[in-house]
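With one protein chain held back, the other chains of the complex are shown just where they sit.
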Amino acid sequence: MTAPTVGAAPAETVDDLVARRVAGQSLEAPFYTSPEVYQRDLDVIFARNWIFVAAAAEVPEPGDYVTIDVGAYSVIVVRDDDEEVRAFHNVCRHRGSRLLQERQGAVGNIVCPYHRWTYGVDGKLMFAESQPPTFDKSCFSLRSVHVRNLSGLVFVCLAQEAPDDFDAVAEVVAPHLAPYELDRAKVAVSYDLQEAGNWKLVMENNRECYHCDGHPELTTAYFPLFAYEPEDITPRLKPLYDRYVKAAGALAEVRAAHGLPLTDHRELDTRVVGYQLSHLPLDGEGKSFAPDGAAVCTKLLGSVQDAAFGDLSLHMQPNSWFHLLSDHAVVFSVLPTSTGTSVLRTTWLVHPDAVEGVDYTLDALTAVWRATNDQDRALVAGTQAGCANPGYLPGPYSMVEDDVEAFVNWYVTRLREASA
Amino acid sequence: MTAPTVGAAPAETVDDLVARRVAGQSLEAPFYTSPEVYQRDLDVIFARNWIFVAAAAEVPEPGDYVTIDVGAYSVIVVRDDDEEVRAFHNVCRHRGSRLLQERQGAVGNIVCPYHRWTYGVDGKLMFAESQPPTFDKSCFSLRSVHVRNLSGLVFVCLAQEAPDDFDAVAEVVAPHLAPYELDRAKVAVSYDLQEAGNWKLVMENNRECYHCDGHPELTTAYFPLFAYEPEDITPRLKPLYDRYVKAAGALAEVRAAHGLPLTDHRELDTRVVGYQLSHLPLDGEGKSFAPDGAAVCTKLLGSVQDAAFGDLSLHMQPNSWFHLLSDHAVVFSVLPTSTGTSVLRTTWLVHPDAVEGVDYTLDALTAVWRATNDQDRALVAGTQAGCANPGYLPGPYSMVEDDVEAFVNWYVTRLREASA
Partner (left out) sequence: MTAPTVGAAPAETVDDLVARRVAGQSLEAPFYTSPEVYQRDLDVIFARNWIFVAAAAEVPEPGDYVTIDVGAYSVIVVRDDDEEVRAFHNVCRHRGSRLLQERQGAVGNIVCPYHRWTYGVDGKLMFAESQPPTFDKSCFSLRSVHVRNLSGLVFVCLAQEAPDDFDAVAEVVAPHLAPYELDRAKVAVSYDLQEAGNWKLVMENNRECYHCDGHPELTTAYFPLFAYEPEDITPRLKPLYDRYVKAAGALAEVRAAHGLPLTDHRELDTRVVGYQLSHLPLDGEGKSFAPDGAAVCTKLLGSVQDAAFGDLSLHMQPNSWFHLLSDHAVVFSVLPTSTGTSVLRTTWLVHPDAVEGVDYTLDALTAVWRATNDQDRALVAGTQAGCANPGYLPGPYSMVEDDVEAFVNWYVTRLREASA
């Protein structure tokens, strides 16, 4: 009586798709639309690599926690009693109940809401009722997740063994992050934007400014001269270019005066922990994101002394980017939720003593990136819809989309390694 | 750590189902409930056959466009600068963004919202920034879709090669459509009805009047004597039958007086472009859809001179039907959106000079088919729910469901041809 189950015809595999990827052009549609590729992405990208999940400032005190959903995973990031940041799977060792249900909070111990199994913030099982005498509590600690606190930026790795080059990258990046002292910063605000696109489309969108005509707020703050060579500078662009050269020179002077490195680094697809670090001058007053380039917070971060400190822009594969300015920082993580949806989490950090309404307003602090995120959301949704159209064919990258291609290179390399 | 993926047992294939289809009874449940069959329908029925998608009157001027979703496809139908109707895949040749997001509008050129690639309404790529010198714009025109404008009814075919008998059918049908001059008509109104049923259930419902007891508005307009033989006329039906015979005679006289054909044609399942064309007399005044059979628009379409002009009823496989009356026309397309859902798009056309509120009101113009569509929606939803029940068994068609069976024959024949 059961209705027959109808099977699909034998289909090409994810490995087939990966194998035939053509460099220099956008990926084939199933990379954005196939549930099988999505599952592969979770297994190979998100469950094996270092993923940015939170600012350490989100868990300032022992017992403070956040929970982060990465696909079907839920991870607890918690500050333990030694003030170290720890990470655990958010699932009880008894019958699997989710332990912490809230986005964030503070606990003494982690108590399962179902049968009151009680864990310390170090993950150890402290209490479980009605167990036989043979029950060994030490076998039922929470399952820990690898974690790194890179100068206030918390990365986790869900794999048994984490990629071992994180520390090498941290060594390069940390001196650049140091002046901002993000581990001591304060969260001004954080919000989640629901994206109607595969996580890779959100990342690819972030990796180029070819579309920046649609970002008036962003291009007012930055010099929209990405990938321009001096010979590309037309008479119309000349005033802008002159301002850019001047601002870049000033930024170099400031950093030199404080003995800070100005070097850029670009290893987006040449290592497992792919990253790019750049120092970008800002337009106008050159300080921050106010429309005239003025500061949006009166207190400067960490040990930064000069408000005209440029933007330390950090891109990390596979799911994050960061903008650090003298007066605030904005940190972004992309978290997949289904084949065609993701969450973009954006968090603004300010000096721990900065007071809302006195030193900054949320409106001014968040204006540029809230607007930019919204504009990007529409572009991502349109691309998801377009890629799902069987009429879609991969097209060629332009000359200014090299970071998109580097992201895709990095991604495809990880998939190939995993299948090898 | 990844949760195991659990696989389905080997299942029967779509081809198995098609092979064992039994004539004379309704299809097995998976034809309406299986995602695999739905995908096959998109690939074999909707991506290879001529599909009715719009009235030409929806794009009266150069640059006017509509977008139509057919499953995951999105198609642009646009009037080009030579006033020809063109059709393109609604997807950018760069990184796949959807180009036109609105249901309808007017453009000078088609500009991608993402990176401003700019196409003419003839589909040619006119502009793309930041390309290397080797970039050849002529390789990146919009991908065109076959299109036919049959006397004001726009059909597209998404296949590389379109079925070649469309023109032969057009030759038969065009003389019947000619008097209405639909290419010059005006859209009075159009709306989309969300159907909670597989597209085939919406079509099958349209192909019989066995259920017309549930359509009081429709059976007031028409003579509900479908498939009656003279010997079926009971004394109770006699007055109705006498009116019918009289109205049919009058219609024959009117058409003869204007030298117009009155012949019916029925090739629903005997050719690839399956169709049926009938001239139906109307009850009451015999003119149109007012409750007493009076006209609902004071201006007659095209060159029609006599308001009592009957109903030219045209059925096309796989997704459309049309009713042309002296004073207005109603055109219907069924567009699949998922295994168990579809959209029924209904558009009313009137004389280009007819003025709403003066020559017609939307309420009176649309009353019969809005009511009928709503009634049918409930029936379709109930059948979708019922077919999904494992307790469902195919049942026998009655004597008045031959057009349903012809639709199913046509459909199954296409699937068999595609697998052969």
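Going in written order, the chains are labelled A and B, and every chain counts its residues from 1.
Note that a contact is a pair of C-beta atoms (placed from the backbone, for glycine too) under 8 Å apart; a residue touches a chain by one contact, two chains touch by 3 or more.
It should be emphasised that the depicted structure is a prediction, and the values quoted were computed from it without experimental measurement.
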**Message:** For the chain not shown, which residue from A:Ala47, A:Val107, A:Val254 or A:Leu314 touches it across the whole complex?
**Reply:** A:Ala47
**Asked** Among A:Arg79, A:Arg93 or A:Arg370, which one is in touch with the chain left out?
**Response** A:Arg93
**Hidden-chain contact residue, picked from the options A:Ala128, A:Met316 or A:Leu415** = A:Ala128
**Prompt:** Given the contact definition stated above, which residue among A:Gly24, A:Pro113, A:Pro261 or A:Pro291 touches the chain not shown here?
**Reply:** A:Pro113
**Message:** One chain isn't shown here. Among A:Thr33, A:Asn49, A:Ser190 or A:Ser342, which residue touches it?
**Reply:** A:Thr33
**Item:** For chain B, the residues touching the chain missing from this view
**Value:** 1-9, 26, 29, 39, 42-43, 47, 72, 158-160, 204, 210-211, 213-214, 227, 378-379, 382-383, 385-400
**Prompt:** What residues on chain A make contact with the chain left out of this view?
**Reply:** 1-3, 5, 8-14, 17, 28-30, 33-34, 36-37, 39, 47, 72-75, 89-99, 101, 113-116, 128-132, 135, 140, 143, 145, 158, 388, 390-392
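The criterion applied here is as follows: only the chains that are shown with their structure count from here on.
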**Prompt:** Rotation angle for the CA superposition of chain A on chain B, to the nearest 5°?
**Reply:** 120
**Asked** What is the distance in Å between the mean C-alpha positions of chain A and chain B?
**Response** 47
